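This is the structure I have questions about; it appears just below.
Below, a portion of the complex is reproduced, with chain positions unchanged.
The first chain written gets the first letter, and so on, giving A and B; residue counts start at 1 in each chain.
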């Protein structure tokens, strides 16, 4: 294995971070959690759910702090990684994270969306390496499924 | 025609469902309703408009019920199908629905987004078959064009 191959070994990084991925989330309706088209892998929106239990209900900047939001975003990333691994068998097949969409339920006057979204981006960078970070689109929304405070959209480029 | 070809004959399914597609919606501004790139067909956001008349104004969980929202989502799917058919000539060229985005205008405390979004997902599954269902991203937004309660984003994979 040469250096550049080592640099993208996401499975090793995950072990180094002592992260055990959760069971992949199950659909909440008539859809599937992942679809591949060519080299793109699309995931359904992922939420802050841990072992089947939803966490972090409410609004960031109101009943939830920035740190709550960051932890919720990190938890939603773990579910996205679990979905990707279930689809790909190995996260080493990820060439790049193309897009991270972060939808946050916020107080009306909230402005610190980037700090919260970094809870997701920093974990993705730690797993896939700083040269594989994504573009990002961050929105403050009005409500999310189940009353949760964050939902992620992830698109990966993968080896076909 | 072998069995697997029959299984993806969306045009036959549409007839079986006794669905007559509406005229495809016209742009509300300086954009187009569909763009193809390689095997991906992107549609503009579709709304619950029937024969040129907007329906289902307001907020789900407030003046609109879950069933209203489901019917609005179903109507927006018909417009997406009409756009896809206008672009492709035949829906049988759809290999897969890749992404369904569902934006709902909701009451602040609304949590039943998946039930409403299933109004769209179930119709897509009925037309394209249960093995062709999409990933899904569901958001509760603050407002939508024209004051309507649902907007869909659909990306298809098609035969080029």
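The rule we apply is simple: a contact is a pair of C-beta atoms (placed from the backbone, for glycine too) under 8 Å apart; a residue touches a chain by one contact, two chains touch by 3 or more.
Fair warning: this is a prediction, and the values are worked out from it, not measured in the lab.
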Homomeric assembly size (copies in this file), of which only 2 appear in place: 3
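Assume only the chains that are shown with their structure count from here on.
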For subunit A paired with subunit B, centre-to-centre distance based on mean C-alpha positions, whole Å: 25
Subunit A contact footprint on subunit B (complex, rising order): 38-40, 96, 98-100, 105-111, 113-115, 117-118, 121-122, 125, 133-142, 157
Interface residues, subunit A side, partner subunit B - complex: 27-35, 37-38, 42-45, 101, 103, 105, 139, 141-147, 151, 153
